[in-house]
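All protein chains but one are shown at their positions in the complex.
Chain naming follows the written order as A, B and C, and within any one chain the residues start at number 1.
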Amino acid sequence: MELPEDSGKKPVKPRSDEEKQQINNRLKRIEGQVRGIQKMVEDDRYCVDTLVQISAIKNAIDKVGYSLLERHTHHCVANAIHNGEGEEAIDELLKVVQQFAK
Amino acid sequence: MELPEDSGKKPVKPRSDEEKQQINNRLKRIEGQVRGIQKMVEDDRYCVDTLVQISAIKNAIDKVGYSLLERHTHHCVANAIHNGEGEEAIDELLKVVQQFAK
Amino acid sequence: MELPEDSGKKPVKPRSDEEKQQINNRLKRIEGQVRGIQKMVEDDRYCVDTLVQISAIKNAIDKVGYSLLERHTHHCVANAIHNGEGEEAIDELLKVVQQFAK
Partner (left out) sequence: MELPEDSGKKPVKPRSDEEKQQINNRLKRIEGQVRGIQKMVEDDRYCVDTLVQISAIKNAIDKVGYSLLERHTHHCVANAIHNGEGEEAIDELLKVVQQFAK
């Protein structure tokens, strides 16, 4: 079973503006890195050099993903467990971990 | 040993404008997906939904990477082997595969 | 920080004999697959064929790992959260997920 694109759910603890800023700064840097690859393609740079940069983007995205995962587990999953709705939250967590770790 | 950021090398067979266009169209789509994640963070969307989208970006980047790898092997590596410089080209190829596959 | 080889901890809910049996049946099958690869090497089989079998072993090990991860989260992590010791258990969980997903 696939996870839906939009579950309609919300984080238990809303993100502060500072928290949003922090994640989006990282995402903006990744956006810049993706544009950097386009420039490398435009300039017909050596494939291996381009692949090294693409690997760097993958690492950066992984880090963002793990920080979301961390927040999600500490807040949403922990909260669900406290409220006796842990089973479903844990199944969802493990499904997204598997999808993300592929 | 790490691969350098800029090897100073060039692809054996230059990329055509059409080829550059094709890769960059894919990269522009990925850039848009990264901006989409920023919007999701801004709107404080559910972490799992965001992680599903981040997994989609990882897949899209992997596909671009594999297509570069394919071109590189068919042209640069094959050419190096023909010219008796295969050893070095293959070592470089396997190093980037390992870095990319991590 | 690395996770220790032996934490000295125990599962909150002991595994039943049936549960142990189930996991070990899978592990015995993996052991047999690893022996199968040795036979392929002995017979000097084609590398790609051997690599296909090695990929199968990796998948089988991943499945065992995810089933342990599932049990651990449903029992140990959930229990720690109920007892107000969730922070540490979740940090440990995410660390092992990252190590396992590499």
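Here, contacts are C-beta pairs under 8 Å (C-beta built on N, C-alpha and C of every residue); 3 or more make two chains touch, one makes a residue touch a chain.
Note that this is a predicted model, so its numbers are computed, not measured.
Novice: Among the chains you can see, which ones touch the chain that has been omitted?
Specialist: Result for the missing chain's touching partners among shown chains: B, C.
Novice: Across the whole complex, list the residues on chain B that are touched by the chain not included here.
Specialist: Residues touching the hidden chain, for chain B, are 66, 69-70, 73-74, 77-78, 81-82, 86-87, 90, 93-94, 97-98, 100-101.
Novice: Could you list which residues of chain C touch the chain missing from the display?
Specialist: Against the missing chain, chain C presents residues 3-11, 14-15, 20, 23-24, 27-28, 30-31, 34-35, 37-38, 41-42, 44-55, 57-59, 61-62, 64-65, 68-69, 71-72, 76, 92-93, 96, 99-100, 102.
Please note the rule applied: only the chains that are shown with their structure count from here on.
Novice: Using CA atoms only, can you tell me which chain is the most central one in this structure?
Specialist: A
Novice: If you average the CA atoms of chain B and of chain C, how far apart do the two points sit, in angstrom?
Specialist: The answer is 30 Å.
Novice: Quick one: report the Å distance separating chain A from chain B, using the average Cα coordinate of each chain.
Specialist: 19
Novice: Round to the nearest whole Å and give the separation of the Cα centres of chain A and chain C.
Specialist: Distance between chain centres: 24 Å.
Novice: Counting only residues that touch at least two other chains, what does the list for chain A look like?
Specialist: 69, 93, 100
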